[in-house]
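One structure follows; several queries about it will come next.
For this view, one protein chain was removed and the others were kept in their places.
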Amino acid sequence: MSAPLVMLQDVAKSFGRRLLVQNRSFTLSGINITVNRGEVVGILGESGSGKSTVANIITRLTSYDAGSYVYDGRDVSGYLKSESFGFKSKVQIVFQDPYGSLNPRATVADSIGEGIKLHQPQLGKTEREARVRQLLDEVGLPPDCGDRYPHEFSGGQRQRIAIARALAVEPELLVCDEPLSSLDVSIQAQVLELFVKLIRERHLTIVFISHDVNVVRLICDRVYVMHEGRIVEEGRAHDVLTHPQNEYTERLLAAVY
Amino acid sequence: MTVPLLELRDVTIALRGSNRRMVTGVGLSVSVGEVFGVVGESGSGKTLLTRTVFGLQDDTYLAGGTVNFAGRTLPLDGYMKAARKLLGGEVGFVPQDPYSSLNPTMRVGEQITEALYLAKRMPMNGTATRQAAIDVLGEVGIPEPELAFRQFPDQFSGGMRQRIVFAIALAQDPKLLIADEPTTALDAITQRRVIELMLDRCRTRGMAVILISHNLELLRQSVDRLAVLYGGQLHNIAETAAIGHHTIHPYTEALFDCIPSKGKTLEDIRAIRGEPAGAGFGLKGCAFASRCRYAEPICVESDLPLNSAAQNGFTACLLGRGAPQ
Partner (left out) sequence: MRTLWTYARSNIERTALIVAALVILMALFGGFLAPFDPLKIDFRSKILPPSPEHWLGTDGSGRDVLSRLLVGAQMTLASTAVVLVVVATFGCAVGIFSALVGGAVDNMLMRLADVWLGFPPLILALGFAAALGASLEAAIWALIFSWWPNYARLTRMVTVDILSRKFIASADALGVGTGAKIFRYILPNAFDVLIVQVTLDISAIMLAISGLSFIGVGAQIPLPEWGAMIADGRSYVANGWWIVLAPGLMIFLTAFSFNIIGDMLRRELDPTSRRR
């Protein structure tokens, strides 16, 4: 059994200002999260629970104030600049809002190809364009739509483009921060199917952040339940979500439609 | 045969200016004390329909059809004015966003006493009015209602604010309550509490409710009958008990099949391919045909049938699927 890909130990982060969402100040504390290769790990929680912050910490978009983060056996805080850059080709993120996650002034092909240009500069223009077409096809979009701009696409399509952009650098770990929540009901199932396909075909390791208990139950192997900056329960998704031990988890499961 | 509380026959909603028909030919009826759901995705026209019918939307108008409320027909000419008269009296409205639907500069109590004044002519500063406001705050589950009376909305959480909005509507003792996605901005636990509270209070008072939501599962567990809208067309009116069991309308069935609800496995989920149609499809053909697994040429060529008689059960499916048992 190889070392876990992600290991957060006792990670904490305090926020000086009050978070607008819940109108009270916010502390992330005692975060212990492990993600093994090939796993789909869910982080379940309501808005204000700190789950998005954890996503940003794992992707190294935000710093943390205490604790340690070991990625693939190496302490991440000791990373040199070059290693930080290399990290970005290993861990990528997909955000919730399909309308804000793409540069409105860049074509779809440019957005997707950007990562390839940065991390595989040895590839020439033709090869890069071929890769972009491949990726578009993989996420279920017509391969020749690369010349168009994001505003010409629907929410679900934009989310697929965002996924293609993240996959372009061939990451080991994909962090998904509420990727379905802003989509129409009938489109959520489509994008969910895409995730299932990608997990199966690429053997991706995924950290899936969501407030939707049912989606987490369907695709996650293990789950961490977060509430007010802390992890209140963890375990195999099936176990936690059918026989919860924690009172908050119980209330959450009872409330969900 | 009792007179329904609200009856829509062949209602068509169009945009001012372009006169483009966004919602076409909707017919439905809601009885006194009934809890009725309206489900649709974005672009289905469900919000446009309800807001226009009750005079809340400025940029649309009633282009055709009849609206009867408590036995009275609202005139097509000067419809908005007549519809607005119902609001705040016989019809109550709980809007979607609890953060912007309360006046942040007015105390909570004042907003309720104002509603009482507008609906029942009770004097805004009267003791009876004040007591009635405190009572209704207690009824919606606000702890320490006397204290809350004097507080401002921003001192309350989202769930509490939604209860206050509900209290304002309740205070006016309407015959019909319209709740437009009342809990979308709230977390799961609060959402369930607020919905259950609303339905409980309304049932106790014999108030009819129209609950609008994109969440089919929520409606399935909360209402007895629901209308399904898609592309500005009314596709189905069905008993919620039938969903998932009997043969139902293809879109309702497809919608039910694609949501990940409790007890389903990944294999049970069947996504609907294609993009949701926007409102304004018109009546020529079924808006869902391009995505429907049963579609046949007739679905695109024929006019969609309407529920002109405002029947309680209805299917617009040109292939007859989902016809009431």
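The chains carry the letters A and B, assigned in the order they are written, with residues numbered from 1 in each.
In this text, a contact is a pair of C-beta atoms (placed from the backbone, for glycine too) under 8 Å apart; a residue touches a chain by one contact, two chains touch by 3 or more.
Just so we're clear, the structure is a prediction, and the values are computed from it rather than from any experiment.
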Which displayed chains the hidden chain touches across the whole complex: A
Contact with the hidden chain (one of A:L61, A:A130 or A:A254): A:L61
Options A:V70, A:A162, A:A237 or A:V256, residue touching the unrepresented chain: A:A162
Touching residues on chain A - with respect to the absent chain: 56, 59, 61, 84-85, 88-89, 91-93, 95-97, 100-106, 114-115, 118-119, 151, 162, 165-166, 169
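In this text, only the chains that are shown with their structure count from here on.
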Inter-chain centre distance, chain A versus chain B - centres from mean C-alpha coordinates, in Å: 34
Chain A-facing residues of chain B, complex: 41-42, 154, 157, 187-189, 191-193, 214-218, 221, 254-255, 258-262, 264-266, 269-273, 275-276, 291
Contacting residues of chain A [partner chain B, same complex]: 22-23, 46-47, 154, 156-157, 184-190, 192-193, 196, 211-215, 217-219, 251-252, 254-257
